[in-house]
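Scroll down for the structure; my scribbles are underneath it.
Our next item is chain A:
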Amino acid sequence: MMTALVILLSLSLVPAFIRLVLGPTLPDRVVALDLMSTVGVGMTALLAIIYGRLVFLDIAIVLALISFVGTVAFAHYLERRYRKERR
Partner candidate 1 sequence: MLSGILVLFLLAALVPVLAGRLGRATAWILAGIPLLLGLRFLRYAPVTPGSIIVERIDWVPSLGADLTFLLDGLSNAFTLLILLIGSLVILYSGAYLSDHRRLGPFLAYLLLFLGSMIGLVLSDNWITLFVFWELTGVASYLLIGFHHESEASRSAALKSLLVTGSGGILLLVGILLAIQAGQDLGLSLEQASRISSLGLVDLRQDSRYPLILVFITLGAFVKSAQVPFHFWLPAAMAAPTPVSAFLHSATMVKAGVYLLARLHPHLGGTPLWQILLISIGGATMLLAAAMALGQRDLKRILAYTTISVLGTLVLLLGVGTDKAVEALVVFLFAHALYKGALFLVAGNIDHGTGTRDADRLGGLIRLMPVTAAAGLLAALSKAGAPPLFGFLGKELLFEAKLDRESIGQWLILLAITSNVLLVASALRVGIRPFLGRVHPTPRPPHEAPLPMLAAPIVLAALGLLVGLAPGPFARHIGSATATAILGWPVDMKLKLWHGLSLEAMILMLLSGLTLAAGFAVYVGIRRGVHRRWPRPGAILRWGPDRLYERGYAGLLRLAGGLTAQIQSGSFRRYLLIVLVSAIILVGSSLFLADLEIRTLDLWDVKFHEALLAVLVLAGVVLTVRSRSRLTGIAALGVTGLAIALIFAVFSAPDLAITQIMVEIQTVILFVLVFHHLPPFSRRSTLSVRLRDLAVAGGVGVLMAALVLIVPAVRLQSTLADFFRSQSVAAAHGRNVVNVILVDFRALDTLGEITVLAMAGIGVFALTRSIATRSRSG
Partner candidate 2 sequence: MTTMLVLPLLIPLLTAALCLVGWRHPVFQRWAGTAGAAAELGAALVLLSRASAQELLVLQVGSWPAPFGITLAADLFGALMLVLAGCVGLGVAVYSLADIPDEARSRGFYPIFHVLLAGVSGAFLTGDLFNLYVWFEVMLTASFVLLALGGGRRQMEGAIKYVGLNLLCSAMFLAATGLIYGATGTLNMADLHESAARIASTHPNLLIAVQSLLFVGFGIKAAIFPLYFWLPASYPTPPSAIGALFAGLLTKVGLYALIRTATIVFPHESPVLGWIPALAAWTMIVGVLGAVAQQTISRILSFHIVSQIGYMIMGVGMMTSSDPSIRHLGLQAAVFYIAHHIVVKTNLFLVAGTVREMRGTDDLRRVGGLASAAPPIAILFLIPALSLAGVPPLSGFWAKLAVIRAGLLAGQGWVVTAALATSLLTLVSMLKIWQECFWKPTDGPARSPSGTVPAVLLSRNRRVRAISMCALAAITLWISVAPQPLMRFAGRSADQLLRPERYTRGVLSSPAPAVHDVVGREPER
C-alpha cells in the first residue's frame, strides 16, 4: 500500500520537472526545484516506513534543511543580479 503511495508521490515529480524545463523565468524553476526537494522529503519518509528503517529519516532532515539553503542562494543571487543591472 505504502509502495503505491511512493509511486503516486514520485509521479508528482513529473509536473515539477516540466515546470523546471518550461520556466519561463528563473524563479519558476527554483520553485519547481524546491517542490522536488519537498517531494524528496516525502519520499524518503515513506521509504522509512516501507523499509522499516529509521535512517531514512535522516535523509529527510538533511534534505529539508539543505534545500532551503539552496533556494535562498538562488534567491539571493537573483536579487543581487537584478539590483546590479538596475544600477
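By definition in this document, contacts are C-beta pairs under 8 Å (C-beta built on N, C-alpha and C of every residue); 3 or more make two chains touch, one makes a residue touch a chain; residues count from 1.
Regarding selection, all candidates are chains of the complex that A comes from, given by their letters.
All values derive from a computational prediction rather than experimental measurement.
Looking at 1 or 2, the chain of this complex that touches chain A is the one numbered 1.
Across the complex, chain A meets candidate 1 through its residues 3, 6-7, 9-11, 13-14, 17, 20-21, 23, 26, 29-30, 32-33, 36-37, 40, 43-44, 47, 53, 55-56, 58-59, 62-63, 66-67, 69-70, 73-74, 77, 80-81.
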